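Complex shown without one protein chain; remaining protein chains in place.
A and B label the chains in the order they appear, each numbered from 1.
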Amino acid sequence: MRTNLSLLLLLAILMALVPSVLQGGYFVNVAIVVCIYVVLAASLDLVMGWTGMYSFAHAAFLGVGAYTAAILGRDLGTSFWINLPAGTLVAGLFGLLLGLPSLRAQGHFLAIMTIAFQTVVYLILAQWTDFTGGQYGISIDPIEGFGSLSAYFYLVLGVTVVALIVIRLLTGSRFGDALRAVRDDETLARTIGMNTNAIKLIAFAISSSLAGAAGVLSAYHIRGVTPDDYTVMTSASIVTMVVLGGRGRFWGPILGAALLVLLPELLSGLADYKHIFFGALLIAVIIVAPQGLAGTLAQRRAK
Amino acid sequence: MATLFETAKAVALGLSLTALSAPAVHAEQLKLGVLLPLSGSASLAGTSIREGIEFAIKTANEKGGAFGEPVKVFIEDDEGNPTKGVTAVRKLVEQDGVVAISGTYVSAVAAAETKVAREYKVPMVSAGSTSSAVTDANTAGDPWFFRAFPGSVAQGRQTAEDTLNRLKAKKTVVLFENSIYGKSLADQFKKDYEAAGGKILSMESYNPGEKDFYSTLTNVRAQAPDAVYIAGLMDSGAQIIKQSGELGIKIQIVGSGSMMSDKLIELAGPASEGFAVSSMFEPSTPNKHGAEFAKAFRAAYGKDADVYSALGYDSMSTLIEAARRAGKPDGAAIRQQLMKLGDFPLVQGPDGTTAKFDEKGGVAFTIGLAIVRNGKRVWMPFD
Partner (left out) sequence: MALLPQFLANGVVIGSSYVLVALGLTLIFGILKIVNFAHGEFYVLGGYLAVLGSQLLGFPPLPALVLVIVCMAAFGWGVERFIFLPIGKHDPTNVIIASFGLSILLQNVFLKVAGPEPMIAKSGLPAGAIRLGSVFLTSERIAIVAAAAVTVTVLLVVLRFTWVGLSLRALSENATVARISGINVRRVAVVTFMIGSSLAGLSGALMSSVFMVQPGGGVLVVMKAFIVVVMAGMGSIEGAIVAGLGLGVVEALVTGYLGSEMRDIIGFLIVIAVLAVRPQGLFGLKTERS
């Protein structure tokens, strides 16, 4: 655990050098997107990898966080420093809202239920024009003191590191053991007196609140919110990041998120064929490394 | 990871070196960027617009390019997504070194992209984004986002007047796609149609990609309007026209500009007879410059130019012309010239239409109305 955290800090320091070494907003911009998706994938992994529940609704929480910030800023004129905790909190509450009916469903049924929830949230964002701005969305002003891209990047990087440390400490604690117990054998966990429902709800709430924080970060990054960023396709991409990187492992989702954000950028030379290549690559990686990249690496090292 | 960053660093260093070692005395190549949705649902329009843009570049380069060298163009697919779009702008400017951008098609994405492009002092000319909100966001007299055709305000107003005065429809039902494009046109249409004395019976939205309109059209028939105005894209428009034919509805249908397409007539079949569409360009245009473009385009691609290829062509050719006049590949200088382009002819609009951008970056010209007769669109003369 300590090595993981020191490695994380080392990586964060390396990332922090991006703006000075790689002069230019493009790299900083890509680094910001990587950070946001790292938070998303790592927080989804709490539910998917550690607790063994499907969720195709992570982008809904991303959207709830982003819209909370945008609407508070528009109606109450609050600053980023209030909007960030508010977005986190509101997304967490929505997580509980989805978590409650989800307690009864399992496996594929849970997947469909989360897809339904995701779609309903998207449709409300897109259609409740008076409140959410509909397809026009809401525009957001830059944060005072963080107007430059690299300053904002440091802010995003800071939040990312904090989120990852929280996740690491949680999964390394007794709560992490409880999550695993629910994943491995829920009936047994219940038999030995664990309140599995409460554990699942807490996991859902924490996971979605972190997604909400990522949503606030992404809203300030694009300087606005529009519903099309928060669709089931985004959710499916986050699930893909977790699986491709390796579920239930600290580095898995981080690796998966970094890879899936960087890959399209590196593939852009393929122009019209980049999506075809991307799809084929997904299939190939799943066949070759069924436990995700981190899982396969760990296995190889164990041999 | 390490190697990736090293290559990236090398690229970045290379870029800053070229920037240093390229003083203005040398003839420089003009590098322009293009942002369009080339995959996903909006690719239907994006692909057609790209043809127009590429044709403009080809034409310009045959005439010697700019600054004595061929114009170089970098095309990025923004997938109709704001996050991708913002990243793509930075990539075009920093990695590829473009000084001006033609793009994009989806209005919400254009709004996000121009905020970033502006930081780099890179002007953008819309490649299909219609919502007037994007140009209205410009500071008056200091625009960075231009649109070489009338936006949703003028389009909606013109269609409202045409529906009321030319088509003599006093009661209309509005169906609009739930997107900025559809909603901005529908709202404007309602405002001007009612102001001019028409009556809107109902407004109903549908989701992009919707295929079945039977239940919606059943309600339309029950309201017995004189006309139905559709603000949306060609694919849904074709379905609505086809299905209202099947439901035996004989009501004048009026479509927004993106339905100006031969494909729509083919898909909707005989039901498209009498369909009226707001049209900024027709291959049979009385605009001399436009007619030349239509002829050359036909010779090059073996098919007729449509509204998308025409606006793509105008978007890119205004940029190239402004750069030529600026005399150097510099975003701010190109923008200065864009604002003084009042004598440069456009292929869209009636004869004599020019790229006379107003203080908010928009262009005004009369929008025509075309009506399908015997399976062909007939352009009604401009007043």
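Quick note on the criterion: a residue touches a chain if its C-beta (ideal position, glycine included) is under 8 Å from a C-beta of that chain, and two chains touch if they have at least 3 such contacts.
Everything numeric here is computed off the predicted structure, so don't read it as measured data.
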Among the options A:12, A:151, A:281 or A:297, the absent chain makes contact with A:281
Given B:154, B:238, B:339 or B:369, the correct residue touching the omitted chain is B:238
Contacts from subunit A to the absent chain lie at residues 48, 54, 101, 104-109, 111-113, 115-117, 119-120, 123-124, 127, 187, 232, 236, 239-240, 243-244, 247, 272-273, 275-276, 278-283, 286-287, 290
Interface residues of subunit B toward the undisplayed chain are 39-41, 43-44, 46-47, 178, 204-207, 209-212, 214-216, 218-219, 222, 235, 238-239, 245-248, 263, 267, 269-270
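Keep this in mind: only the chains that are shown with their structure count from here on.
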Distance between the CA centroids of subunit A and subunit B (whole Å) is 35
Per the touch rule, the subunit B residues reaching subunit A in their complex are 1, 4-5, 8-9, 12, 15-16, 38-39, 75-77, 80-83, 86-87, 90-91, 93-95, 108, 111-112, 115, 120, 133, 178-180, 183, 205
Subunit A contacts subunit B in the complex at 21-27, 29-30, 33, 126-127, 129, 134-137, 139, 218, 221-224, 226, 228-229, 258, 262, 265-266, 268, 271-272, 274-275
